[in-house]
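Missing here: one protein chain of the complex. Every other protein chain is in place.
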Amino acid sequence: MFPKNAWYVACTPDEIDGKPLGRQICGEKMVIYRGVEGRVTALEDFCPHRGAPLSLGFVENGRLICGYHGLAMGCDGHTESMPGQRVRGFPKIRNFAVEERHGFIWVWPGEASEANPTLIPLLEWAESPDWAYGGGLYHIQCDYRLMIDNLMDLTHETYVHASSIGQKEIDEVPPTTRVEGQEVITERHMENIMAPPFWRMALRGNGLADDVPVDRWQICRFTPPSHVLIEVGVAHAGRGGYNAPAQYKAASIVVDFITPETETSIWYFWGMARNFQPQDAVLTDSIREGQGKIFSEDLDMLERQQQNLLRNPQRQLLKLNIDAGGVQSRRILTRLCEAEQQATSSLIASA
Amino acid sequence: MFPKNAWYVACTPDEIDGKPLGRQICGEKMVIYRGVEGRVTALEDFCPHRGAPLSLGFVENGRLICGYHGLAMGCDGHTESMPGQRVRGFPKIRNFAVEERHGFIWVWPGEASEANPTLIPLLEWAESPDWAYGGGLYHIQCDYRLMIDNLMDLTHETYVHASSIGQKEIDEVPPTTRVEGQEVITERHMENIMAPPFWRMALRGNGLADDVPVDRWQICRFTPPSHVLIEVGVAHAGRGGYNAPAQYKAASIVVDFITPETETSIWYFWGMARNFQPQDAVLTDSIREGQGKIFSEDLDMLERQQQNLLRNPQRQLLKLNIDAGGVQSRRILTRLCEAEQQATSSLIASA
Partner (left out) sequence: MFPKNAWYVACTPDEIDGKPLGRQICGEKMVIYRGVEGRVTALEDFCPHRGAPLSLGFVENGRLICGYHGLAMGCDGHTESMPGQRVRGFPKIRNFAVEERHGFIWVWPGEASEANPTLIPLLEWAESPDWAYGGGLYHIQCDYRLMIDNLMDLTHETYVHASSIGQKEIDEVPPTTRVEGQEVITERHMENIMAPPFWRMALRGNGLADDVPVDRWQICRFTPPSHVLIEVGVAHAGRGGYNAPAQYKAASIVVDFITPETETSIWYFWGMARNFQPQDAVLTDSIREGQGKIFSEDLDMLERQQQNLLRNPQRQLLKLNIDAGGVQSRRILTRLCEAEQQATSSLIASA
């Protein structure tokens, strides 16, 4: 259950560097590549000639060439040419709305005519020289909503990530959740605590003492269909916490774009954006490596949780206060999916 | 098709040493661990909060802590506590009757209220200093009854284990099978033969000549649900065979506890108990290694036999005299399963 008329991160630019990429998104098998003038293109991954996956082919002068018999596909899904053939009658394949923005390739797996690029979230950190970004991609066998739950309830850090970002104080401070339009915000502020290992590293990386009490914050923001951006940070205690001046804090944004592959698998684009020492590439790599390790700790849990849920479809899960972020996010998703279904139904009824 | 109201070996103590174990038994996913005061506990492997497998967590002061969000589960399936939560209304998860006895953890996957620990088989060799035991565990993709068949008809030794315990004389002496209550006994006595390699090793290990004729015996005892204990041995010929005085023979008990995981897969606990040189740990290891190798020869055959049977559900198998042990064991199992089903049906009817 996922909205199809929405922008999802399909891939990063390096994944289509010099060759087409085959990827399934929201149940749709796509080939994504740089077409005419390097513009990103996404098509159904199915050659109209004999059904070969076009992603096994190559790009030549902006046209996607099928690797089986050389059919040349245009960016609109119409075959442009094929050696020795007249192609005018060839059936069109589906093309998807796709945009390259903020360092990601975004795709709209539903009705291309409804795709509005202004709905792509504005990521200021991606466009400013004051920020640096590093991230990665995991393929996980779980419903994308389990990952949203995971990110909208950071109490799991205490258990899953005990050695890096977890600490018992997270459990002790209840989060607050509010809904603002289609945005769900869950936040937690911990005062006068000692920073856990990851944040000590960040404090040192930022030239700050790491052995003094800090105020720590986590502000999770869900926006549909499945973006979770989390402001996280620590400031030397008593300097204003989240609002402390830059010289007293280490802060960053945890970036999570969760793209359903099927009903029970996802492409998970994770990363971290920071606005301190943005020019320090070694620090970027070191943070990426640390974050990658921490986030990989969730994989097994999520996949095994998914298996447990599939085996027990009748079981009701609890919805505690700590789960409010996920619960509210799911409500928005349910409404969006129902609206999509009704639109489809009335389209059929009026036909 | 397996009885659920019965004691099965769930695991060995070393498997729950310091951490919970997740294991599926008779279709039930369980987490098994040492709870309060080290007492073995078995619960449904499903956290009532969000469905995470509890077996990914850890044990703290006898309580099982969920590795996702820290729910603390009590040994009776009631949640004891959870950081920041009132847990009184949390749904209970199922707990299973479980006992630690004779060096094994036994579980009753059916109705816990019907579990009677006195039904656990008495294993004298497991409690006496005169005996030594070594064994192992195999995970096999076959119906547990195929393994019972295998163990109740040792003519297969001649073919599957030709280089260790097989010998043509096994084929030449027909076995006799009898049923005593719920026990099935198949035995074979071979007289004045040369011992095969495994038994020559055992004779030497016992300080006996290995190049003289022996009398050899195999007495297989099935008891439900799926325990097969086999008295095996050789004695110098003419000394009384099975009843020969200890100084003329090498004898032991092959131990087989077969625990269904699903309808077509098993946890197979195998081992050997001997009452000669019980203090010799090197001999124990050497026998375990030899037995492990021999028993691994059955795996491929059993799994491929299972596949063949699944592909040919309509085929009738032959029931020869050599198969009588397995056939009688299956009859007892069928009766037990039917009785269980009737009990369930009348429970439903009277409700």
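Going in written order, the chains are labelled A and B, and every chain counts its residues from 1.
Keep in mind that, in the parts below, a contact is a pair of C-beta atoms (placed from the backbone, for glycine too) under 8 Å apart; a residue touches a chain by one contact, two chains touch by 3 or more.
As the structure is a prediction and not an experimental result, all values here were calculated from the model.
Novice: Of the residues A:66, A:123, A:165 or A:184, I need the one that contacts the missing chain.
Specialist: A:66
Novice: Of the residues listed, B:171, B:263, B:285 or B:338, which one is in contact with the missing chain?
Specialist: Per the contact definition at the top, the residue touching the missing chain is B:171.
Novice: Any idea which of B:32, B:160 or B:324 touches the chain not displayed?
Specialist: In the full complex, the listed residue that touches the missing chain is B:160.
Novice: Among A:50, A:204, A:293 or A:319, which residue is in contact with the omitted chain in the full complex?
Specialist: Looking across A:50, A:204, A:293 or A:319, the contact with the absent chain belongs to A:50.
Novice: Which parts of chain A are in contact with the chain that was left out?
Specialist: Chain A touches the chain not shown through residues 29, 45-46, 48-53, 56-57, 65-70, 82-85, 90-91.
Novice: So which bits of chain B touch the chain we can't see?
Specialist: Touch set of chain B with respect to the missing chain: 149, 153, 155-156, 158-160, 171-172, 174, 300-301, 304-305, 308-309, 311-312, 315-318, 320-323.
Please note the rule applied: only the chains that are shown with their structure count from here on.
Novice: Using Cα averages as centroids, what's the distance between chain A and chain B in whole Å?
Specialist: 48
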